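Left out: one protein chain. Kept in place: all the others.
Chain naming follows the written order as A and B, and within any one chain the residues start at number 1.
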Amino acid sequence: MSKIEFRKLSRRFERDGKSFPALEDIDLEVQEEEFVAIVGPSGCGKTTCLRLAAGLEFPSSGTVSVGGQEVRGPGPDRAVVFQQFALFPWKSVWQNIEFGLKSKGLGAEERSSRIAKQIEMMGLQGYETAFPHQLSGGMQQRVAIARAYVLDPVVLLMDEPFGALDAQTRTVMQEELVRLARVNPRTVLFITHAVEEAVYLADRVVVMTRRPGRIREIIDVKSVRAKEGWDRFEKIEEVMDQESFVHLRTSIWKLLREEQV
Amino acid sequence: MRPDSRNRTGMLIGLATVAAVLIAWYVLTTVTQAISSARFPSPAEVASAFRQIAFTGYADGRLDQHVLQSCKLILMGFAAAAVIGVPLGLAMGFSRRFEAFFNPVFLLIRPIPPLAWIPLAIVWLGLGDAAKILVIWFAAFVPSVINSYTGVRSIEPHLLEAARTLGARNARLWLEVLVPGAAPHIFTGLRLSLQASWTTLVAGELIGALQGLGQVLNAAAQDLYPAMILVGMIFVGICGGGMTWILGRIERRAMPWRSA
Partner (left out) sequence: MAAYPQQAALSRREFWTLSLSGLAAFFGLWSAIALSGITPPLFLPTPWAVVERMMELTTQPFAGYTIQEHLISSVGRYLMGFGLAVSVGIPLGLAMGWFRGLDAAITPLLEAVRFVAPIAWVPFAALWFGTGIGGPTLIIFTGAFPPALINAYRGARFVEPRLIEAARTLGAGNWRIIVEVLLPASVPSIVAGLRISAGLGWQSLIGAELIVASSGIGYLMVKGQSNISTTTVMSGMIAIGVVGVVIDVLLRRLQSRIETKRLGKGSAQD
């Protein structure tokens, strides 16, 4: 059971004794093994949504539940991938990936085999003993994703994970993520401000209004992808060339433009 | 200017100045006797004082015995202070409750310079080793706490969030996240503690001791023996520098993840 449910969720924050609404009245269901992307203007609260699901923040009213259970705090069942990687600089690649596994009480052998598999899956062979500062941004983010994935989490929460990468590395990682999702599907909540990224990766795209953040519209991408057969293309630029893709992307852009003003 | 030649010029200037000072020293004390040996010793006198203390002994001991004694006390006081101070600082940095409770008392103790504890320590424990270890402890304690505190506070919030989402609690949180995260600052604190320890020890030994480098300085001052004073000072410097160097090596090995 890995549904994420936001029910009538609101979040206010305090500053100088006054309270400001960050999110208002969010009703959203992310289905099992569904990939949902949230886009919106800066400050619209999309990251807050993710942090609420992660248990790093708490709602002012309403509830957020994962798998039917209300979220009470952070945990390895809702693995988070941060924009800034958040790799422990004092641990090697292997040790970073191992970190969450230790909380699960698995034996050393079991851990070892899982980590090895993850390293292979993310293309990190040969870097097991390297430290984060020795790796490029793209490699570091791979480690961060591996660290989350190795836990076999119920839900994967990704907060603008490719935001800190350069354009070329970014496209490589996006293709990787699509491949991963096919091989190892799970429920994903993905925050981004890059519309193309959202349309390429997601089953549904949630468009938010500017602050206070509300859901403006939810666009169904999955049916378009299925109908137009985007999956037959290997390369990301081939998908992005499709008229259907451009159409979707443009309509979302237009929505965001209206929110920008 | 090519970097190579700049460095070399720099080194040459440095060497030249050092040489000039040494030569001036020799000339002023031995050749012209412009500075009387009652004020500042000549190189020859220093050499002979060194030979005396190294082989025959001075102030109830040979050089190696004095050095050992001083180093022993330093290590004891320093280790005891670090063992208590570092965890306390880490705890105060991490837990607001802990901080609120202990901080006021710490703020009261902190402004008292370590040397100011010497008379009290002597009243409590007499002129022996125990008093010195106590004062060294105070000297080393404060920097350890402060820097460990800063160290924990300097850990990037994202790392702590990541640790929490990955299920790190209690022992694992401390050993695998807080301590390594604060490590650079902890070592800075240890370095400052070490410096403070030496200052305090020498002061303590100047006031009263049976053996130790400070005692050498004290005896030499009373005997009006400037050459021996200088020998004592040189070895205070060497020992202090040596320990700092060792600490630096430990630091580098303890944190293999640091880039240069």
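Please note the rule applied: a residue touches a chain if its C-beta (ideal position, glycine included) is under 8 Å from a C-beta of that chain, and two chains touch if they have at least 3 such contacts.
What you see is a predicted model, and the numbers here were worked out from it, not measured in a lab.
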Note to self: Could you tell me which displayed chains border the chain that was left out of the figure?
What the structure shows: A, B
Notebook entry, point to check: Quick one: which of B:Val83, B:Ala100 or B:Leu210 touches the chain that's been left out?
Noted result: B:Ala100
Next item on the list: Pick out the residues on chain A that sit against the missing chain.
Entry: 51, 56-57, 74
Check: So which bits of chain B touch the chain we can't see?
Finding: 6, 9-11, 13-18, 21, 38-39, 94-98, 100-105, 108, 111-120, 122-124, 157, 160-161, 163-164, 173, 195, 198-199, 202-203, 206-207, 214, 217-218, 220-221, 224, 226, 229, 232-234, 236-238, 240-241, 244
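Heads up, the rule we're going with is that only the chains that are shown with their structure count from here on.
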Next item on the list: Could you tell me the distance, in whole angstrom, between the mean C-alpha positions of chain A and chain B?
Entry: 50
Check: Can you list the residues on chain A that touch chain B in the complex?
Finding: 54-56, 73-76, 78-80, 82, 84, 86-92, 99-100, 102-104, 131-134, 147, 151
Item checked: chain A contact footprint on chain B (complex, rising order) -> 156, 158-159, 161-169, 172, 176-177, 180-181, 183, 255-259
